[in-house]
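Heads up, one of the protein chains got dropped from this complex, but the rest are sitting where they should.
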Amino acid sequence: MTDTAIRAAAPKAESNSLLRHARYVVSENPVTGLAFGLFTLIALCALIGPYIVPHDPLASDTAATLQAPSWKHWFGTDQLGRDIFSRVVVATRLDLIIALSSVALVFAMGGFAGIAAGFFGGWTDRIVGRISDTIMAFPLFVLAMGIVAALGNTVTNIVLATAIINFPLYVRVARAEANVRRDAGFVQAARLSGNGDFRILLMHILPNIMPIMMVQISLTMGYAILNAAGLSFIGLGVRPPTPEWGIMVAEGAGNIISGEWWIALFPGAALMLAVFCFNLLGDGLRDLVDPQRRT
Amino acid sequence: MRRRDFLKSATALAATSAITAPAIFSPAKAQSRQETLLIVSESGPNNLDIHGVGTNVPGYEVSWNCYDRLITHEMKTGPNGAPYYDKTKFKPELAEDMNIGDMSVTFKLKKKATFHDGTPVTAKDVKWSLDRAVSVGGFPTFQMAAGSLTKPEQFVVVDDNTVRVDFLRKDRLTIPDLAVIVPCVVNSEMVKKHATEKDPWGLEYTKQNTAGSGAYKVASWVAGTEVVFERNDAWLGGPLPKTKKIIWRIVPSAGNRRALLERGDADISYDLPNKDFVELKNAGKLNIVSTPYSNGIQYIGMNVKQPPFDNPKIRQAVAYALPYQKIMDAVLFGLAKPMFGAPANAATEVAWPQAHKYNTDIAKAKALMAEAAPNGIETTISFDLGFAGVNEPLCVLVQESLAQIGIKCTINKVPGANWRTELNKKTLPLYTNVFSGWLDYPEYFFIWCYHGKNSIFNTMSYQSKELDGFVDGAVTAAATGDMPTYEKDVKGFVDTAYADMPRIPLYQPYVNVAMQKNVSGYAYWFHRRLDYRTLGKG
Partner (left out) sequence: MLSLISKRLLLVIPNLIGVVIITFLLTRALPGDPAAYFAGPAATKEAIEQVRSKLGLDKPLIVQFGHYVTDLARGDFGNSLTTGQPVATEIRNRLPASAELTLFGLFISISIAVPLGILAAVKQGSWIDHTCRVVATAGVSLPVFFTGLLLVYVFYFLLGWSPAPLGRIDVFYSPPPQVTGFYLIDSVLSGNLEGFRAAFSQLLLPGLTLGIFSLAPIARMTRASMLAVLASDFVRTARASGLDDRTVIITYAFRNAMLPVVTTLGMVFSFLLGANVLVEKVFAWPGIGSYAVEALISSDFAPVQGFVLTMAVLYVVLNLIIDILYGVIDPRVRLEG
């Protein structure tokens, strides 16, 4: 083969190899494939959901309350006559936002604090460690409840509370990883080339710990949504009439006994599928990105 | 190996227990079940004494059943066929007769009446208890004052068995006020033994122990879990109650309370969502009794001192926009008496509550808004989270309707413990609340809710000299027995209130009680709590 032909073939082979690798992982583990598919569905609902739902999720219709699933209302109606299918689909966006922003926040706070602690050691390590241990000493759900009760039940505060209670976990993982890589060769090389400490942290260490954090991130996404549901059950969730899976399950929970199972079941199923998907996704992402860690 | 075997045996044990331990009672258990009444509710008392500091409403139920008062009410048949207290007829409870003079009333005590510990009830105990009620402050003192009972000097011991209550002024409400829960008779000698300098009335002792002469006494109290009552077999305040033992259990989950009732494991509950009451009634396995609150209304209140609701046109627009019937159907499931939609030509009655003439008319509401606030308004609507079952859907429906006429509301949930504080600040622009008074007289309601002296229940900060005149006139007329003036004044203040609309009545709520079919003797009282003394099984 001539040089150009070889060179031309190489980049194509690279992109092909990632796809091939992905396909291999998915075929090895069909559950991961399922998770990826589910995630695409969820993302789709979040993006275009509000535009394609048959009914207005906020429109009450007291003549049609508590109707079982039918052709008109695929998932039935709730106690105010609102269409549950529309509400479940529209709620995807809010729940995805809660999940993603919680994760982004805790990753930013915890991840960065963790790698700083692991990298610099000394006082940074001690302070971050103290904060982390103090948070961990609280019963976490009660801490979240306390934060939301004290600051008010808005989506922002729920996200903040979730981020705070997951902080120690991220700190621990990030710190351990940063510690291991502190004296690694590539870090020394970067330092020699004149990179400042923060640049090293951001550009070199952070990308290397991403694979390990992937699993944690996806687990946290699921946990964030469950947390919001638990808070709604106590009355500290999002404000009505906003559709959100957790508050729909909490409201519908009381109707199970009287036989209106659809009010809690459909949002509950959606919630379960989403959390399920995130959990399995984590495993799959780890398999994809870091073959050494595959279990 | 060994571990495995242990696991296996444990699972087997679990499986058999699960299947063989349903509600099959052993014989001893079955018998005691028959003699005991099991009440389940969402929350329980935090204090067994209504005179206590910060006693909550469930605590009132304990006081009512474990303590006696000088007089009580006769019963009549209520609007739904069940026994209902007669607000105008009194009968003796601890007193054996009552002699009403011009500026005083004298009571002769039942000679054989004793407290739970066996000591006789004397006039000294009565005076000490009434002094206590007007001196401890807080709600009890406030309630006593509602009947012009404010000074210990008003209570006079005539002799060992006779007590006289002197009036400060003529007030129609004095005698009824002596029959409410607050002026209960406490075993003064027993409580005084536990009083200290810091606690001269012995409130710490009566918080945990009942020291009364009532039909029941508290045998045990595990705060937050249960209260166990035992009958006082020496009770003289009325016919001996049928039930020997009453267990009041706290079950926080409404769904579970309903399940317990439906499976027959609980006897009474009054704490269920309206929807459950309707369904249970239709299913026919339980007895559901619904009685309208005496002197009570759920309303939409507005702060009339600040914009935007200081403008009467906007208030009227709101009154036209509210989804009254939707609320009746979807939130209350029909279990309430509408306070809206009276025919336009209906004459004002001398009664309270009564319906106003507004009904849902979005066109009229929009027209008023076009005049008063063409650019729309943004505000918040608040409610008491303690009653979220009703308040939340109600506010969602109201929010939706108001949005149609250009009023955009955010919903503000206020936790139950903070609700009073928030209301008392009198800064909430728009909210829903319920008020009802123990003394079922129109002027009583209006004094607290509309009068310009701005009591804390005048949540709207409403001021109207005209209305004040009518209310004061009605109070005086009632005291002197001048019926024509009384009727004119009552109609006057109702008309004024409905012209200005500082608060918009929605409905008169129902008290709903669900009981097993073999439970009899439920009676409605002004305090809306259970009276155990008439309840029985079988």
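A and B label the chains in the order they appear, each numbered from 1.
Assume a residue touches a chain if its C-beta (ideal position, glycine included) is under 8 Å from a C-beta of that chain, and two chains touch if they have at least 3 such contacts.
The model shown is predicted, which means the values in this text are computed figures rather than measured ones.
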| item | value |
| --- | --- |
| Hidden-chain contact residue, picked from the options A:I42, A:L58, A:L140 or A:L285 | A:L140 |
| In chain A, positions touching the absent partner | 28-31, 130, 133-134, 136-143, 145-147, 149-152, 222, 226, 229-230, 233-235, 246, 249-250, 253, 256-257, 264, 268, 271-273, 275-276, 279-280, 283, 295 |
| Interface with the undisplayed chain - residues on chain B | 1, 7, 10-11, 14, 17-19, 21-23, 25-26, 29, 32-33, 36, 38, 46-47, 52-56, 137-139, 142-143, 207, 222-226, 247, 249-253, 255-256, 259-260, 262-263, 265-266, 385, 414-418, 420-421, 424, 456-457 |
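By definition in this document, only the chains that are shown with their structure count from here on.
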| item | value |
| --- | --- |
| Approximate Å spacing (C-alpha centroids) for the pair chain A, chain B | 47 |
| Chain A residues touching chain B - in the complex, by the definition given at the top | 58-60, 62-63, 65-66, 79-81, 149, 153, 235, 239-241, 253-258 |
| Touch list for chain B against partner chain A, complex | 253-256, 258-259, 262, 273, 275-276, 279, 323, 325-326, 329-330, 385, 388, 392-393, 395-397, 399-400, 410-411, 413, 415 |
